[in-house]
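Sharing a structure here in C-alpha cells format.
A single protein chain has been omitted from the complex, and every remaining protein chain is retained in its original position.
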Amino acid sequence: MATYILRRVAWAVVASVIVLTLTFLLLYFTPDTQLAELQFQAAQAGDDPEAIGAAYESYHGYDQPIHVQYIEYMGNMLSLDWGWSETRSQPVTTAIAEAIPYSMMYAVPSVLISSVLGVAIGLYSATNQYTRGDYAATFFAFFGLSIPDFWFGIVLFVLFSGMLGWVPIIFDTTAATFSLENLAQFILPIVVLTLSSIASLMRYSRAEALEYVEAEFVKTAKAKGVGDWRVLTRHIFRPASVPIATILVGDLLGIILVSSYLIEVVFGIPGLGTLSFEAIMNQDTSLVMGTVLLPAFLTIIGNLAQDIAYTILDPRIEYGDS
Amino acid sequence: MGMEMEMEMGIGVSPVSDQPAAARTEAPLLSVRNLTKHYPITTGLRSKEVGRVRAVDGIDFDVYPGETVGIVGESGCGKSTAASSLIRLEEPTEGTVRFDGEDITQYDQAELKAFRRRVQMIFQDPESSFDPRMSIGEAIAEPLAVQGLSDASRRREIVADLLERVGLAAGDADRYPHELSGGQKQRVGLARALSMNPDMIIADEPVSALDVSIQSEILALMTDLQETFGLSILLISHNLAVIRQICDRVAVMYLGEIVELGTASEVFTNPQHPYTRALLASIPTADPTDRGMGIELTGDVPSPSNPPTGCRFHTRCPELIQPENYEFEQSTWRRVMDLRQKLDQGTVDVDAIREGVVTERESDETPDDVSATETKARLRDEFAIPQSLDDSRAESVLDAALDELVSGNPAAARERLATEFATPCESQSPTLEDTTAGQTASCLRLENELPPTELEQTVRSD
Partner (left out) sequence: MAVDNEPRETFEDVDWDDIDETTRAFSRKTIVTIGAYMLFAVGLLYDYVLKPPRADTIEPLGISLQALDWLYILTLLTILVGVVVPLYENGRMTRYYWQQFRKNRAAVASLIYLGVIFLIGSIGPRFLEQPTVDPSNAYQPPVFTSAPNWLPVECAGEVAGGSCHGTWAHPFGTTHEGKDILVSVIYGMEVSMQVGLIAALITITIAAIVGVSAAYFGGWIDAALMRYVDIQITFPTFFLYLMIVYLYGGSLFSMIVIFGLLGWGGIARIVRSEALQRREEEYVLAAKNAGASGYWTMRRHLLPNVSNSVITAVTLLIPSLILFEASLAFLGLGDPTVPSWGEVIASGRSDLPNAWWVSTIPGIFLFFTILAFNFVGDALRDALDPRADGGDK
C-alpha cells in the first residue's frame, strides 16, 4: 500500500507540473493583448511599434528562448513569486492572501453544516427507507442537486436584501469576523452553498448506508435486541463513515471551488472567486494565473487526499491496480 | 479436504469400445504429448517471478475417432486447464498437440480460427456460458457468424434444425438464457458446439451443475449425438459415475500429471494406481454386502505451485512403500508418515497437545506439568498411531524421535525420522509405464514389482 500512496503522490506532482506547463505554454503562444495595445498606441502616436515591442519584450523577459523562460517561470511559481497584479497594484500573492479569509467565512461553515446534516439525513433516510421522511429527504436532495445556485442566489438575494431588507445589500468588509453583522451578510451564501452540497452528500451517504442496513450483521444486532440508536451509530455509521468521509474531501472541495465564483459574484463578497473573476474581466494576466492555479492545485491535492483516504480506510476497494 | 464424489448407480450407456489402446491400428485423431501449462507467480512492481503454479505438468494421451475419453480427478488437479490448453484457449507452456496429423501449437491465427471448427467445447456453468443479452438462437448462431456465414436466414435454419436435434423446439430460438433451466441450457450448449460440425467435442464438467435426474439425460444425448455424427468426445469430470457411464477410455489425473490411463473396464475393474483405487473405494455403493474399505485419504491436498518431491501422491498415498529395514502395518505406516510430514512442515504444536491434556483432566496442572510420557502418548493418539508399534526397532526409533520432539528439539526428531523412515516414494518420481493388467500407470510399487497391499486386493474384486 505504501507504494500505492507514493505513486499517487507522484502522480499528483506530475499533474501539477503538467498544469503549470500547460498554462505556461498557453500563455507563451497566445498573442499578448497588452503588447498589441501598446503597439497600437505607439503607431497612433507616431512612434516605432517595433521598438516599443522590443523594449516591452526585453522588459518582461519575453525575448529569451523558450526553455529559459520556462525555467524562470517554474522557479517563480515554486518560490511563490506569482507576479504583480497591474489592476490592484500589489503582488499577486498578497491579493490572494487578502481575499482568502472572505472565502473561508462562508466556505468553512458550509462544509461543516452540510457534512453533518448531509450525512445525518442520509443515514436517516437509509434506516427509514420508504417512509414519508425518506421521500421528503430524497425530494429535497433532488431539489438541491438540480437548482442552479446562481439563480437561487440571486432570487434569495433580491428577496431578502432588496425587498425585505433583512440582509445588507452591499458587502461590508469592516464587520468583524464573528459579529452578528457579518453573520447577516454571510447567511445567504452559506444557505445556497450548503443546499447544493447537502444534496449530493445526502444521496451518497444514503446509498452507502443502505448497503450496511441490509447487511447481515445489522439484522443480527437488531435480532439480539440492540437498541436502534446503538445500531445506528455503531453498526451503520462506523463502517459507512469510511466511504462518506472520503467523498467529503474531494467532492466538497470541487463544489466549493467552482461555486465560489458564482456565489461571490452574486453576493458581492470580495473573496477568491471575485478576485479571479475581476481579474479575467480586467485582463490582469498575472492575477488570473494566480487565482486559477491556486484552486487547480487545491483540486489536485483534494483528489489526492481523497484517493489516499479511500485506500487507507477501506482496503476492499481497488483503484486501477489489478 | 475430502474428495467430492457423488455416486449414482444410474442406468448408463455401456462403453463402446473395450479394445486396449495398444491394439488400435488407426491413427489417433488427437495426440497430446508433454502438454504443460504453468502460471508464473509474480510479486512487486516489476512482476518478478517468484514461483510457478504447475497446473498441468507434462501429460500424454490420445483420442481416437469415434471414442469417448474421460479425464477424471479431484478439483484442482489440472484437468480443466489441460482441456483449455490443448485447444489453445490458453496458450500451453510446452508440449505438442497433434490434431488429425497437424501440430496445432504451430498454427497461426488464421489456421487456428479454422481449427476451431473442428474441436468445440461445452462449458460447465450453464449460468455463465451464455450472454444474458443474446437470445439462445443468437448464441447458437454466433460461431457460424464468427466463422463467416453472413447469411442470416441460413443461420436461422441451421439453428432451428440444431435446436430440434438437441431436444428443444425450433421456436425456442427467441428465448433468453434466463428463461431456460440448467438442463435446457446445456442442451443449447451442445447445439452451439455442434453448429460448427466438429470432429471432436470437449465437455468440461458438462453435468456437474445439473440436477441428478437431468444428468443422465444430457449424457445420453451426448452419446446419441456422438453416434449420429461420428464425434469423438473428451470428457472432463470429477465424478467417477459420469465417467463410467459413457467413457471408453479413462485417464486419471493427480496434481497436473496423469497417473493411470487405460480402457474404462481396465481402470474400473482392476485399477493399478493407489490413487485410482482410493477414488473407487471411496464411492459408497448400493450393494449391502460390500463392506468397502472406507478409505479416507489423509493429509492435505498439496498446492500445484509447490508439488511434493518424488511421487506427487506420496503425501496422501495409502499404499506408500515402507522403508527398507522396517515392517509396519500399512495403515500405521501411513500415519507415521503423516506425522513425519507435519513435522517437516513445522505444524506439530506440542504445547497445544499439552494444553489439551490439561483441559481434559480438568485439574489445576499447568501445561508444563504434563510429563513427557503423557505428551508422547497423546501425540500418538492425535495421529492415530498405536501406543506400541509391532516392529520393535521401528518402535524405538519412533519413541526416540518423539522424545526429541517433546523435549523441544523438533529438528533432531525430523532428522531421525527422515533418515530411518525414508521411503523411495518421496525421492523418486515414477513414470507412466505399461502394466501387466493392460493399462498404463505410474507407481513405484509397480515399477519395483512389489506385492499388492490389502487395499489393492479389496478393491480389485469390484
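Order of writing sets the labels: A and B. Residues in every chain begin at 1.
We adopt the following convention: contacts are C-beta pairs under 8 Å (C-beta built on N, C-alpha and C of every residue); 3 or more make two chains touch, one makes a residue touch a chain.
Remember, it's a predicted structure, so these values are computed and weren't measured experimentally.
Screening B:143, B:183, B:323 or B:430 against the full complex identifies B:143 as the residue touching the chain left out. When the missing chain is restored to the complex, the residue among B:99, B:123 or B:313 that touches it is B:123. Of the candidate positions B:157, B:390 or B:415, contact with the unshown chain belongs to B:157. Of the candidate positions A:2, A:78 or A:163, contact with the hidden chain is made by A:163. Residues of subunit B that touch the chain left out of view are 84, 87, 89, 112-114, 116-117, 120-121, 123-125, 128-133, 139, 142-144, 146-152, 154, 157-158, 160-162, 174, 176, 192, 194-197, 229. Panel shows subunit A; residues 8, 11-12, 14-15, 18-19, 22-23, 26-27, 30, 126, 129, 142-143, 145-151, 154-155, 158, 162-163, 207-208, 210-211, 213-214, 257-258, 261-262, 265, 276-277, 280-281, 285, 288-289, 292-293, 295-296, 299-300, 303-304, 320-322 of it touch the chain omitted from the view.
Here is the rule we use: only the chains that are shown with their structure count from here on.
One inter-chain figure worth recording: subunit A and subunit B are separated by 61 Å, centre to centre, where each centre is the mean of the chain's CA atoms.
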